[in-house]
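Got a structure for you, questions after.
In this view, the complex is presented without one of its protein chains, the others remaining in place.
Moving on to chain A:
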Amino acid sequence: MARTASTGQKIAWTVVAWVIALVIFFPILYTIITSFKTEPEAIAGISLIPSGTFQNYIDVETQRDYFRPFMNSVIISLGSTVLALIVAIPAAWSMAFSPTRRTKDILMWMLSTKMMPAVAVLVPIYLLFRDWGLLDSRIGLTLMLTLINLPIVVWMLYTYFREIPGEILEASRMDGASLWNEIVYVLTPMAVPGIASTLLLNIILAWNESFWTIRLTTTNAAPLTAFIASFSSPQGLFWAKLSAASTMAIAPILIMGWFSQRQLVRGLTFGAVK
């Protein structure tokens, strides 16, 4: 029997939800507000009313090229996501539908690579990239981000695939579907919400990744994370410009997230209610 909430309860929950959402969103909101302030205003203290200057955006645009890092971010995050999905879908399929005694161990091992601090492998990776000529290249960075996010992608897909009844796949096999047809025509369409949310989340993760993207690039492949980092300064007032640069860097992913929130929420809550 479904419980019915009173109007008062509904209003209370709505207010709570809005307050939580505002608290979570506040840093981003404040960054956007600060980007429209002058430098002395930005550092003067908390104020939600900017003077409305666009000078910071003009300064950021004239000081550094925005387009190249933007394109690098797009290519690297999309490229690494597609590559990760190509590897992860068959891997998650095999683990979900043909598990062995060691499947759980493999999954844990994959996840354990995320537990190591990235800086611990900085020098070996840097040397490999140097020797293979991958430093400051989009291909190198795409590969790196693919490998970094692969464990999460496999885990997410594995969780979604487990929700799909194995009998449906069996039925397709009995109808004579090959392995390829089974994955492409039966499994994938059924897992679309899960794959979509994995794809979106992976794009966001790749877009925001800053450790490797800053350390393995100089100019040619430097994405928007490096663009933001270039506006941080130890001496002088650059908060407003830094905020403008950050706003420009997060705007594309924020807009993408806004439009795809339905898919994101659907995917993230997929299988939550049985």
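The rule is simple: a contact is a pair of C-beta atoms (placed from the backbone, for glycine too) under 8 Å apart; a residue touches a chain by one contact, two chains touch by 3 or more; residues count from 1.
Assume contacts and distances are computed from a predicted model.
One chain of the complex is hidden; its UniProt record names it "Sugar ABC transporter substrate-binding protein", one of "ATP synthase subunit b", "Hydrogenase expression/formation protein HypE", "Glutamyl-tRNA(Gln) amidotransferase subunit A" or "Sugar ABC transporter substrate-binding protein". Note on the undisplayed chain: of the listed residues A:9, A:112, A:178 or A:218, the one touching it is A:218. Across the entire complex, the residue among A:9, A:47, A:63 or A:261 in touch with the chain not shown is A:63. Touching the omitted chain from chain A are residues 39-40, 43-44, 63-64, 122-123, 126-127, 130, 135-136, 214-215, 218-219, 222, 226, 229-238.
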